[in-house]
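Here the complex is missing a single protein chain, while all its other protein chains stay put.
Letters A, B and C mark the chains as written, and numbering starts fresh at 1 in each.
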């Protein structure tokens, strides 16, 4: 199968959907001629014109609000938010307006929009351009949240997001834009709420999101070399969350680590770990471990930044402890 | 001891601190003559004048930003955010600026400010005036988060918050403003990161925040009448979180329920429950239960709104299941 | 009603405007009564006194044209074509309400008549209105959108963000600022520096100020601007000078500390939009006093009937609480 970059995969997904449905448009900063600073949307304005690939002033709350109103009146906007760190600026329009409109109107108004943005540290982009803020939106009822972990995932999830009748937030990993993966030529969709078991195993379940999926897979390699067998699961969407696949796995392996690049405290690892602990309690041979980013603003200095996120080594080390039973007795 | 309302307790805390330290000022909408819509600040403008009790236009991002700048330059602002639901509007200034400035400047700049706001549903205020959004700020490193559960707590925590050299967000319960509790005449402080054991018990630990502390205490009464003994713990601050007190309790009772009025999914119950499961795993006789608000926007209709939050009955029922061992076998 | 038809205004048009203003007043009198007799959950904001604004503007719109409304939104809702029954049902949280009781007073939406909803975030609908205008233009419709908001909302930055885009893109949106002299308990001159219309003009937006108590003046201006916006000459900005008769909300009874009683008396006795228009209609011999009295009586009866109906109507079933969080997404 051909291999394309995650960037190209997103581009294709949007282009295919836009060809099909004229009510879709893209709105954001430097999305047209520049094709975004990450060049993800390059070429779209040439095909669809500036009426559908709309460059905005630097006014995130404003164009987020405009997208909500457009979505309520027959359009299907794709909002481009250049950095996930700017989510804070659009929270009111996203969480007070987009997320609640369908419910508050008793089901009469819909807000079918996609907010595409990104996450991920270790780019030396410092504290205001390196955050992974998916936990904030996952907490708000009415928003769906997708976290693609490869080019294949990015295309399939984006196409599903665009056809969803609700506000969907997609977090792409900034560091993965140039990563290639096999992506079929034929159209496909990845349904929301269906986790992906990337690797089967028997000793421990590694639940990992987005950027951390690769980390988990590499940790599984390390463990395999040492004779331990890790199952790796990518939830793909954290809202809705495919609890069943995760629970089934943990009931088999009896151990789990949840790995995510958001800050650990009050982040998504707590939710997933809690659901496992609640619903597979009887099966657990070790406490469910959580590995998020450190609870510090992301430091600029490479010497500091790299230690703030989980790595294959730290994940493998925690898995070893769990499998050996060291965690059990410590708790 | 005299009894005063939570509203009065907050008012006293601010007034006492303002008398002591001229660098403190209050800023927000209708805080001066009106004393806020909840009348919490009544009388302050008469004592401190409009230069220190500052009425603003309806511009939450703006006055939040102004407070950050003032805090960086020798003032100690107390920001009044009329409804917790408006947090979305100030997220950038709070989370990208206030929370990160000390860290980003390598410790050179401080942002000593207090953001006082509220939480709590069942006031028939509908989806945009009823949210409990403390999980959002608890997730962001650099912010401290206090959740007073009575007039006594409100005064002591507010005084500590005002003297803290960091941005502190305090969530008051809207429904509790008129609730009275004994509050000493003498000055006192409640330190951050020290949980309060409100009731001792042996069969189960109920960890409850803010509005849910009363619910937990009443549930404990119901259980006591049935011969079951619940320990009730109020963490007081969720950042920093007093893990030790909670763990000590759970190691004794072997069971826990975490009760909070924020939406359950990706909220604070997951964090607290996970820490218990991680660190007291060996001691647990039942999975740690979580009870948050339902994952729905808050509905207006009284017929719907009341079922969205935990009540003493639902808490007691869950506790019964845990104590009887019914949860253990189901998981 | 089409702009062409409006230009040639006639007896029917006048009477409909009169009736619509009386309907708003009757609605509010009953809503206030429901609150005072503790039959209404929560609280609500009365539109009484501002009727000529909503009616003068909405009578210049077709049913397909859109509006966005505010916390003080009953007037806009009635003027845009809503029925009493569904409105009162919504205010009481009943299943037959426009939003099945989920929205309540602050979130009434009536999309069938082009009302995209009230909003409890001050200024929160400015993006939505602008987006509806963008959507209409992109989808080849000729709809115009009117964004209603108060003088207080001009302090929200969102307004400037979306006015900039509306001006750059020449969107068919009309920003209608209802300057009723106060936001909550604060006089407009204390919270608005400079000139409100100049702020819109600075973005190159044609702006007008009009007497908001004169329904014909409002309607004439609106008819002209709507027609021009439809032709692509928008956006426009209107500042409508008006007054609210009640407190900020129904519970705001003692307001002398921020607003003199004789000011209220002056507006009510000499500048009432309904009384003055009725007098003009009589003076012009368009109607007799008897006819007006009978209109008033009929509408009063209709309102009371609707209230009685709503009081008896059923609450939504508790099962509805988690319906409408997400719209279904047939691909």
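Following the convention adopted for this analysis, a contact is a pair of C-beta atoms (placed from the backbone, for glycine too) under 8 Å apart; a residue touches a chain by one contact, two chains touch by 3 or more.
It should be emphasised that the depicted structure is a prediction, and the values quoted were computed from it without experimental measurement.
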With touch as defined up top, name the shown chains that contact the chain not shown. A, B, C
Touch assignment to the omitted chain, from C:60, C:191 or C:313, lands on C:191
In the whole complex, not just what's shown, which of B:68, B:82 or B:195 touches the removed chain? B:68
Which residue, A:43, A:57, A:182 or A:325, contacts the hidden chain when the whole complex is considered? A:57
One chain is left out of this view; which of B:12, B:30 or B:92 touches it in the full complex? B:92
I'm checking contacts with the chain that's been left out. Which of B:36, B:117 or B:166 qualifies? B:166
Need a quick check: the contact residues on subunit B for the chain that isn't drawn. 23, 25, 51-52, 56-57, 59, 61-75, 77, 92-93, 96-97, 101-110, 112, 141-142, 144, 160, 163-166, 189
For subunit C, which residues lie in contact with the unshown chain of the complex? 155-161, 163-165, 167-168, 190-195, 198-199, 201-205
Missing-chain contacts mapped onto subunit A: 29-30, 33-34, 37, 55-59, 61-62, 85-86, 89, 123-129, 294-297, 299-304, 307-308
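Convention: only the chains that are shown with their structure count from here on.
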Chain whose average C-alpha position is farthest from subunit B's own: C
Euclidean distance of C-alpha centroids - subunit B vs subunit C, Å: 37
Approximately how many whole Å separate the CA-defined centres of subunit A and subunit C? 41
Between subunit A and subunit B, tell me the centre distance in angstrom, where each centre is the average of that chain's C-alpha atoms. 29
Counting only residues that touch at least 2 other chains, which ones in subunit A make the list? 92, 96, 103-104, 141-142
Counting only residues that touch at least two other chains, what does the list for subunit C look like? 99-103, 107, 119, 121, 124, 157, 325
